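What follows is chain A.
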Amino acid sequence: MKAVYERPRVLKDVATHYCPGCTHGIAHRILAEVIDELGIQGNTVGVASVGCSVFAYNYIDVDFQQAAHGRAPAVATGIKRVVPDTIVFTYQGDGDLASIGAAEVLHAAVRGENITVIFINNAIYGMTGGQMAPTTLEGMRTTTTPLGRQPAIQGYPLRVSELLATVDGAAYIARCSLHNAANIAKAKASIKKAFETQIQKKGFSLVELLSSCPTNWGVPPLEALKWIEEKMIPVFPLGEFKVKEGDAR
Partner candidate 1 sequence: MKMSATNHSVNSGVKILAEVVLMKGNEAVAEAAIRAGCRYFFGYPITPQNEIPEYMARRLPEVGGVYVQAESEVAAINMVYGAGGAGGRVLISSSSPGISLMQEGISYLCGSEIPCVIVNMMRGGPGLGGIQPSQSDYFQATKGGGHGDYRLIVYGPSSIQEMVDIMFRAFAVAEKYRNPVMILGDGMLGQMMEPVSFPDETPPPDPRSKPWATTGNRGGKSRLLSSIILDPEGLDAHNWRLQEKYRRAEKEEVMWDMEKADDAEWFLVAYGTMARVCRAAMTMARSEGIKVGLIRPITLWPFPKQAFEAVLPRAKGFLCVEMSTGQMVEDVRLSVEGRAPVYFYGRTGGAVPVPKGVLKRIRDMVSGKTPSITDYYDRVAGGERK
Partner candidate 2 sequence: MTHEIIMAGFGGQGIMLIGTLLTYAGMKEGKKVSWLPSYGPEMRGGTANCAVVVSDEEIASPVVTEPTSCIVMNGPSFAKFHKAVVPGGLLVLNSSLVKVDDHRRDIRVLKIPANEVAREIGSEKVANMVCLGALVEATSCVTLGSVIRSLKDVIHERHHDLLPMNEQALRKGASLARAGT
């Protein structure tokens, strides 16, 4: 019998700690499929960040370093500079990347650091229990915006992909969504493109993945996916924001 669906080699055969309906699992899976397809498992180093994905190395079977909150792009820079022929990626949430680590990701892009960033945007802090993130939508209730995010008080959601696309050192920047099969397929294609960008030594690459957090949003999983489509995508439009053509630097 022909297998039509199987666990990617890079994905470990372990039980998940993620909540039911959380899209981290999908993100892990398509990332693992890309690593498999590119045949780079033995030559890849991941950098785990602080957030729900702090234990990413429990699922993805490559060498890993655990970084301090927000510092993953700096850690990845250090690794890449020592072993430049190794594929280096970070996996960061929105609190980690867009708030405490805003300087690190921005300047990794400015340097055209030849690394790949997988950026999970679910508009909320997950691990610490649903506080406001830089990406929290206007009016959205969190444990630290109990009345909803009010721009006059808490400002506006940060569009990371658009921001980083303005940086010359960024070679590939895309925003995708994980709310349905068609978009998941597109997301996987973008992740693959980002890794290829790195393999071709073109510079900094980042794929932002709109993700759900049913637990902290306080909605059932299916409703959460619908919420991505209806509420998040209008604020965080999908697409490729930067595609550097031509040869390596």
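These made the cut because all candidates are chains of the complex that A comes from, given by their letters.
Descriptive notes on the structure:
Basically, contacts are C-beta pairs under 8 Å (C-beta built on N, C-alpha and C of every residue); 3 or more make two chains touch, one makes a residue touch a chain; residues count from 1.
Here the structure is a predicted model, which is why all the values come from computation and not from measurement.
When you check 1 or 2 against chain A in this complex, the one that touches it is 1.
Those residues of chain A that touch candidate 1 in the shared complex are 41-45, 47-48, 54-55, 57, 61-68, 71, 74-83, 86-87, 103-104, 106-107, 110-111.
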